[in-house]
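Below is one structure, written out as structure tokens; the observations come after it.
Missing here is one protein chain; the remaining ones are kept as they sit in the complex.
We call the chains A, B and C, going by the order they appear; numbering starts again at 1 in every chain.
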Amino acid sequence: MQPENNIAELTALDLREEYILVRNLSEKICEPLEKEDYVPQPVPFVSPPKWHLAHSTWFFETFILSNYLPGYQIFHSDFSYLFNSYYNNVGNRILRTNRGNITRPTIETVYAYRQYVDQHMAIILESVDDSRLLDLVQLGLHHEQQHQELMITDIKYILGHNPIFPVYKIGGTLFDPENTEEGFVDMGEGIYEIGHKGNGFCFDNELGNHKVYLHPFSISKSLVTNEEYLNFMAAGGYQDFNLWLDEGWAWVNDNQVSSPLYWHNIDGTWFQYSLEGLQKVNPKAVLSHISYFEAAAFAQWKGMRLPTEFEWEAAAERLNWGARWEWTNSAYLPYPGFTRAAGAVGEYNGKFMINQMVLRGASVATSPGHSRKTYRNFFHTNERWQFTGIRLAR
Amino acid sequence: MQPENNIAELTALDLREEYILVRNLSEKICEPLEKEDYVPQPVPFVSPPKWHLAHSTWFFETFILSNYLPGYQIFHSDFSYLFNSYYNNVGNRILRTNRGNITRPTIETVYAYRQYVDQHMAIILESVDDSRLLDLVQLGLHHEQQHQELMITDIKYILGHNPIFPVYKIGGTLFDPENTEEGFVDMGEGIYEIGHKGNGFCFDNELGNHKVYLHPFSISKSLVTNEEYLNFMAAGGYQDFNLWLDEGWAWVNDNQVSSPLYWHNIDGTWFQYSLEGLQKVNPKAVLSHISYFEAAAFAQWKGMRLPTEFEWEAAAERLNWGARWEWTNSAYLPYPGFTRAAGAVGEYNGKFMINQMVLRGASVATSPGHSRKTYRNFFHTNERWQFTGIRLAR
Amino acid sequence: MQPENNIAELTALDLREEYILVRNLSEKICEPLEKEDYVPQPVPFVSPPKWHLAHSTWFFETFILSNYLPGYQIFHSDFSYLFNSYYNNVGNRILRTNRGNITRPTIETVYAYRQYVDQHMAIILESVDDSRLLDLVQLGLHHEQQHQELMITDIKYILGHNPIFPVYKIGGTLFDPENTEEGFVDMGEGIYEIGHKGNGFCFDNELGNHKVYLHPFSISKSLVTNEEYLNFMAAGGYQDFNLWLDEGWAWVNDNQVSSPLYWHNIDGTWFQYSLEGLQKVNPKAVLSHISYFEAAAFAQWKGMRLPTEFEWEAAAERLNWGARWEWTNSAYLPYPGFTRAAGAVGEYNGKFMINQMVLRGASVATSPGHSRKTYRNFFHTNERWQFTGIRLAR
Partner (left out) sequence: MQPENNIAELTALDLREEYILVRNLSEKICEPLEKEDYVPQPVPFVSPPKWHLAHSTWFFETFILSNYLPGYQIFHSDFSYLFNSYYNNVGNRILRTNRGNITRPTIETVYAYRQYVDQHMAIILESVDDSRLLDLVQLGLHHEQQHQELMITDIKYILGHNPIFPVYKIGGTLFDPENTEEGFVDMGEGIYEIGHKGNGFCFDNELGNHKVYLHPFSISKSLVTNEEYLNFMAAGGYQDFNLWLDEGWAWVNDNQVSSPLYWHNIDGTWFQYSLEGLQKVNPKAVLSHISYFEAAAFAQWKGMRLPTEFEWEAAAERLNWGARWEWTNSAYLPYPGFTRAAGAVGEYNGKFMINQMVLRGASVATSPGHSRKTYRNFFHTNERWQFTGIRLAR
């Protein structure tokens, strides 16, 4: 269940193939959709699938074609305004909350945009020999993979909040694996190396390989299952303020939270919305769609804690992972020596390094080859529409 | 420019024809749309076109087919939850603010729903002899006509807030007429009869024909033009608090309002978004898309006032009207003798009789045969996405 | 129980006496307060008693002393910023919501400010012969009387929302009269004269004596009692959406309203906070502290309605009144011929003529001589911290 190796030391040929694979996957993810599903933004943090398809394309157009392909004509002069996500260096853009109101360009036009950009990217990829350009193409592909996972989770949010619970598709790999291994891995005290090393691709937030001193700890081989979490719920976990962080307790009460996202209690039985529709909760499957607040309260109830991201990385090779993004007890902050790149690309990660927690691992929705053991994912403590889970430490 | 007579004393044959005409018009309004345009709800008061098509159909299903057609099977058990607008007597429904997040049923299914209901309505309409049923069918048609106007204004809102200003369609009757007549009509002091009389259809809020004493007044033959309003703007109308109601002044400042809705100042020239796209403001055309607050401030600036709804109705036969819904200075309150009908139909109008102002007339977006001189339209004082205008009195 | 005549055709001597009486009453109202009670603003619509004392003084300073007393030096250059309420023509002022955060000037300084202004007003009042000035003094006194009632209701709000329910004072005239008269007054159809006539003082919103045609109606001699309202509550009045206006129903649910303001159900018995502390609800006393929404729902439940302000005024001489401000079913809008005065004084009433309902009568908290049968009080439909009650009509 451990993710494959990531794209590394690619030849130009590899890169051309990789480009096609990644770009095709985005469209494949959308195949089961009706046109209507591409449009809405039910909450600000969920973007329309149409927007993801266009935005990941805009990324290639803006950072590569406009700078590196002589004579390139941008597809449409308003698309930068519509499909820039958060790059202040690139100019104004629509308010994030308005993405779901933009019905034009149509989906057909967005696919035409993708095709136009792909055709021009093919010219570039014929002869990549500029390492800066190679890096940008790789960044663009990894960026698109990030949006692939977001597309899946955003589609789940859109369909899963429809009272008629439409099926996305039957079958596939997006569903809930069961846990097979028991027990804890014991890790010894000492200095560990943390962060990316070597030539393979990584994001800037993984850089700055550095030393961390860890005290002895044990970390669970397995992720928490639905059954364990049902026990927490049955024991009154959502009602006992002593288990919760203060902000977590406010979150529970303000939002009347009493179960993971997508769970519904129908006549005494717990169901969950999955991409195959509404289904009974499988007690053996690994838990998903919980916030940091819930993960921390569960750990408190167990008399354990969440691992730090450093503990996680130190132990990673002895763990299975890849089913869920695993909340750690580390805040998302820069590594020693981190610096933001100049210009728009420098906005990619650094400016988000505050008030979020690090998640490690990968999930069933993560694109093949996208994650690695040094990968630092990050979300706010109340967010749970990703496939997030819990690994305990002590 | 005065609207045609409304549907009155219909035979069963007339009603069958009328049913088909009205129902077809709703679909005709949507013909120029892309599928994507049917989905969003950019602000709570704008509903998705898809929702309008389904809701007006649900009205016939719920109030007529389910009660009057023996053995009728409802099309889908969840549609009442999805497409009930505000009828508490009919049960729970999705929050109004979530209409734009519901991607399924698809548009295709909504059209199938319409067809299914129309086929069953045809059976009913073969032999309408129950006057209660006749009234309900008429109510259903007038209800659908109200949603036709809302569909047009909601479509305008959706497309008009897209930064690329898509065209709805070129040509047609939805555009801005010019004013041709000058001067004022003088009306004498005395007792006037107000409210609906006779057998023709009317809404319950028009009932209770009653006497009103009016002091002598003059009322303009013409509506205010863009040119007159541009003068108000040039004279600093949006900056002079003395012209505004206190809540109006707060509205101007909180929302940074400095022109009618859909107006854009591009390099010193005023443009407006029309359903034909972005166009230069025509000074001779009648003003549109202004709030009550703006209408009242303009009248104050002119040293005049808005007419009351009673003055308007007393003078109606001597006025041209039909281009704009005209803000009056009357609050939307019950006429003497008004009572709410029992059950869900009683929720149609009565429960909204507070904190809104009456508009009289009709607009270029009003369906043929829908309005009449006793018709009482009503909106909140800050709303301006309807085709609203100003007629002055003194 | 009908209020005394208002100040009318005053001689200069009368005016000097009246000035002293009114100004003293403001301070007498504050006598039972602790210093701490003068400070807070628990909700935006409740102002600190300290602010009322200063603002009513600022009114005399700004509109009279600064304009009419040669050589007058204002007491403190910042007080206009601190104690202007809503007069845009007079300049900037602190945000309304910040009144409770301003601890200085101290209460002692505010009393010194009052004394300073009173001393200078005494000079002016020695020799008032300018009718414009006479009018302004009268306006200032009526203005201060309005703030006297607000002080009482704001003090009640401040103390009544303290969990330890402090007593304001024992005894006095501020408490709940019982109803003594039964039955309805029948009024005939015809033309009635509405609005102020004669030389006595009135506010500008009462001017424009005009004719109104009324259909025959009956109006209750008595106000609704607590007992009648308890019956409404026992019959599920707060749970039956069919009784409520749509905005009223939202207000009930958003605010979890289930009784009048200041009522507390303690172990099955209804208590209310009065200015004498927490006391059992007296079933025979007239109901108080209800919103327009509640008044309208109650009337709907009774199968009756609220009178219009015109019906109320036409019948006023045959009614007892003075215990409660009585919600009418008339929106607060200008009378025919109303115009706003130029300058700041023109902001007094006219700019509030929207989205509020008229209340007629007077309450136990109204200052002696302040109200009259043409008096138009007005509040928003959700406000209920005034001594508001219900008179039914049919």
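Everything below uses one rule, namely that a residue touches a chain if its C-beta (ideal position, glycine included) is under 8 Å from a C-beta of that chain, and two chains touch if they have at least 3 such contacts.
Not measured: the values here are computed from a predicted model.
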{"item": "Among the chains presented, those that the missing one touches", "value": "A, C"}
{"item": "Sole contact to the chain not displayed, among A:N24, A:N67 or A:N89", "value": "A:N89"}
{"item": "Listed residues C:N24, C:N67 or C:N98, member touching the removed chain", "value": "C:N98"}
{"item": "Residue touching the undisplayed chain, where the options are A:P44, A:G236 or A:P336", "value": "A:P336"}
{"item": "Residues of subunit C in contact with the chain not shown", "value": "34-40, 42, 50, 78, 81-82, 94, 98, 100-107, 158-159, 161-164, 166"}
{"item": "For subunit A, residues in touch with the removed chain", "value": "86, 88-89, 191, 210-213, 215, 241-242, 244-249, 292, 296, 300, 305, 329-331, 333-334, 336-337, 340, 346-347, 351-355, 381"}
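The rule we apply is simple: only the chains that are shown with their structure count from here on.
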{"item": "Centroid spacing, where centroids are CA-atom means, of subunit A and subunit C in whole angstrom", "value": "58"}
{"item": "Subunit B and subunit C, separation of their C-alpha mean positions in angstrom", "value": "37"}
{"item": "Cα-centroid distance, subunit A relative to subunit B, in whole angstrom", "value": "45"}
{"item": "Where subunit C touches two or more other chains at once, by residue number", "value": "none"}
